[in-house]
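Only one protein chain is missing from this complex, and each of the others stays in its spot.
For reference, chains read A and B in written order, and residue numbers begin at 1 within each chain.
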Amino acid sequence: MSFFSLISTVIVGVLFFIIYFGLSNFILDLVCKFKSNSVALENSVRVIIFIAPAFLVLFMFILYPVFETVRLSFYDKFGREFVGWNNYLWALNDPNFRRSILNNLGWLLIVPTLSTFFGLVIANLTDKIWWGTIAKSIIFMPMAISFVGAGVIWKFIYDYRGTGDQQIGLLNAIVVSLGMEPQAWLTISIWNNLFLMAIMIWIQTGLALVIFSAALRGIPNETLEAARIDGASEFRIFWSIIIPFLERTILVIWTIITILVLKVFDIIYAMTNGEWQTEVLANLMYDWMFRGGGDSGRGSVLAFCIMIGVIPILVWNLYRHRQEQKNEI
Amino acid sequence: MKFKLNLSSIFSQLLLLFFVILWITPTFGLLISSFRDKDQLAISGWWTSLINTEVSEIHRTKGKNEQSKENEVYFIRGNLFKEDKGKKILSFGVTSKNINAYIVGEKAVLKDKSEIVVFENGDYEWKSENEFKKKKGRRIFITAKSPPSFTLDNYKEVLFEAGLGQAFLNTIAVALPATLIPLIICSFFAYSLTWMNFFGRDILLATIIASLVVPLQMSLIPILTIYNDLGALFNIEAKSFPGIWMAHTGFGLASTTFLLWNFMKSLPNEMLEAAKVDGASHYDTFVRIVIPLSIPAFASIFILQFLWVWNDLLVGLVFLDKHPSEIILTAKLKELLGSYGENWEILTTGAFISMTVPLFIFFSLQRFFIRGLVAGSVKG
Partner (left out) sequence: MNILKIKKLLLASVLLVFPTSIFAGSGHYHYDGPDISGAKIKIFGPWLAPEDESFRDVLSIFEKETGASVEYGGSDEFEQIINIDCKAGNPADIAVFPQPGLAANIAATGCLAPQGNDLKQMVLDDYAAGQSWVDLTTYADANGNDQFYGIFFRVNVKSLVWYSPDNFEDNGYEVPKTMEELLSLTEKMASDGNTPWCIGLESGGATGWPATDWMEEIMLRTHPPSVYDQWVSNEMPFNDQKVIDAMKFFGTFALNDDYVAGGSKAVATTGFRDSPKGLFTSPPQCMMHRQASFIPAFFPEGVEAGVDYDFFYFPAYSSKDLGRPVLGAGTVVTATNNDPATTELMKFLMHPEAHERFMGKGGFLTPHKGVDKSKYASDTFRGLHDILVGATTFRFDGSDLMPGAVGAGSFWTGMVDYTNGKSAKDVADAIQSSWDAIK
């Protein structure tokens, strides 16, 4: 496509939605001017106008695929014959599945916690230092790198060459210069999971940092000064003033990162492909879904398990939401 | 007191420096690697290119066709280096069994009584009483001091590749609408979830949070099926730009709405109540009050969604043709990488080239970004 047709397509596409909202609301206003007696009707029509596009998208792109996934999880690999609970039973007996569940739990415990914690600490540090903005940009940078690029970057960290050969992985170069044996990091069971998590933390801390550093500005200076005058240590201020103040921010960040971790796929796929006991649910799902002709039944079961993982997060978010609403009243 | 403060400030600075170094080292390694000779990538660590290092290399002399005859003695002369990169040879060898048998300038006597001398700058002279018979030259193993050396070749290779500009343009044509459309739709959606009362609101809210977790891989087939059916019905291409915009909108809907909802919840209630009293409709309130207040939030969500769309490979492969007129940047870079992924240097350079746009967006919207999510997550 030529430059201009491309640009015009883009403009038409975006304008379409702006015009939709503008025009439909304009018409509604016009109609209501003549029939000003039915506020309730106006409001419900307005609600429909407001949520219709999002609802349609939600239905077509999220809910329908979810129903489809649940349906397929009861069918055979071609999606032709009904097989009942067979796929679920298979999953329960599959050692890879159990390994993935364990690994995913490890990821869920460690990555959101550390990303959030590092983000919080670094945000606090950058807040007070003149070169904080530069530091912030550097720590945000990994987010702008595609996963393909991140894979290469970390290869240059974890790469292993035999003893005596020149190491091209930084970690091994350091280890060797300290006089120790080089290690094939990604093959060391259990520990290798931590090395992979490091990549995710490296990427997601940027997200947490930027949001926190913004939130920190919202803390009234007087509160902090008062605490300092009272002789509270910086550490104490951090724990008893800053953390409670940022509680809701922490929930938002924790939710987003947890969900990203639940779906973590690219890192595993690019670095180990689940070898050496680093399998996670999303990579296992990909394997069953698309490898060797694909088995949509088993793939769907695994997808379903990932989706179930959201329930605790959902419950907590809704609970907090209710609490807040109560407080307002 | 003053002293104590300084101490803690120095400690903070050092701690931050530690984090910054930790975070930048991997990326820095990639940056250095992207300027290195591609064959060096797999042989030596990237940090070695920053300092004077000792390298071992194999070069080949010229063969019999280049020999000259002076006073009944045959000579082959030349320079081992194709281009001068400031390498200084320390020692050399003539067999793989002993790669530094001779110090530079020393005379190496071969089995056939011919003699080779190699000089520091790579010049060599090979002389023999008998005529040289072999068409291929002899291997010379050198150990040399190599100054830091960088090349722009990798960037040239990627940037001047045919079709890269088109791929860049295609990606922008995907990314801009795929970022703006969800923003428009979701801002109305988030508004109604926050400020309008209607039946099933809380269920909708729960659905949105639950939708955050739906793995994208599961949605591809059902959605493409719908597209194909629509395409067949109206006799249009199933894989098209509007198609991929809506797909990205779908995949970004939940997180965009979630973030906007969190933001709008924190807007001062009184302001909206006041507008209501003045008789403003929800639409007026939204356009006149909520949008201006939300610009920071929009900017921050814009960046996140843009980053995701820009770096996406899979959705682009599924919902667009792999033809040059529709191929996106990530797919194009993968294509340059080769069938077996043999052009490794493309990855390092490609990663930086494709990073420029998101970084530009980040820097230009950074001010908004910071203020944006602040308000979203902090009760104002």
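By our rule, a residue touches a chain if its C-beta (ideal position, glycine included) is under 8 Å from a C-beta of that chain, and two chains touch if they have at least 3 such contacts.
What you see is a predicted model; the values in this text were computed from it and never measured.
Checked against the full complex, the candidates A:Glu225, A:Glu247 or A:Glu275 give a single residue touching the omitted chain, namely A:Glu275. If you put the hidden chain back, the residue from B:Lys62, B:Arg77 or B:Arg139 that touches it is B:Arg139. The set of subunit A residues touching the chain not shown comprises 78-79, 90, 151, 159-163, 165, 184, 186-187, 269-270, 272-276, 286-287, 289-296.
One chain of the complex is left out; on subunit B, the residues touching it are 38-39, 42-43, 56-58, 60, 95-97, 99, 136, 139, 141-142, 220-221, 224-225, 227-229, 231-232, 238, 313-314, 317-318, 321-323, 327, 331, 334-344.
As a convention for this text, only the chains that are shown with their structure count from here on.
Subunit A and subunit B have centres, each the mean of its CA atoms, that are 20 Å apart. Those residues of subunit B that touch subunit A in the shared complex are 8-9, 12-13, 15-16, 19-20, 23-27, 29-30, 33, 41-48, 169-170, 173, 176-177, 180-181, 184-186, 188-189, 191-192, 196, 198, 202, 204-219, 221-223, 226, 241-242, 245-247, 249-251, 253-255, 257-259, 262, 265, 269, 281-283, 300, 304, 307, 310-311, 313, 325-326, 330, 333-334, 347-348, 350-352, 354-355, 358-359, 362-363, 366, 369-380. Subunit A makes touch with subunit B in their complex at residues 1, 3, 6-7, 9-10, 13-14, 17-18, 21, 25, 28-29, 32, 42-44, 46-47, 50-51, 53-55, 57-58, 60-66, 68-69, 118, 121-122, 125-126, 128-129, 132, 135, 137-149, 152-154, 156-157, 166-170, 173, 202, 205, 207, 210-211, 213-215, 217-218, 234, 245-246, 248-249, 252-253, 255-256, 259, 262-263, 265, 282, 285-286, 289-290, 296, 299-300, 303, 306-307, 309-311, 313-314, 317-318, 321, 324, 328.
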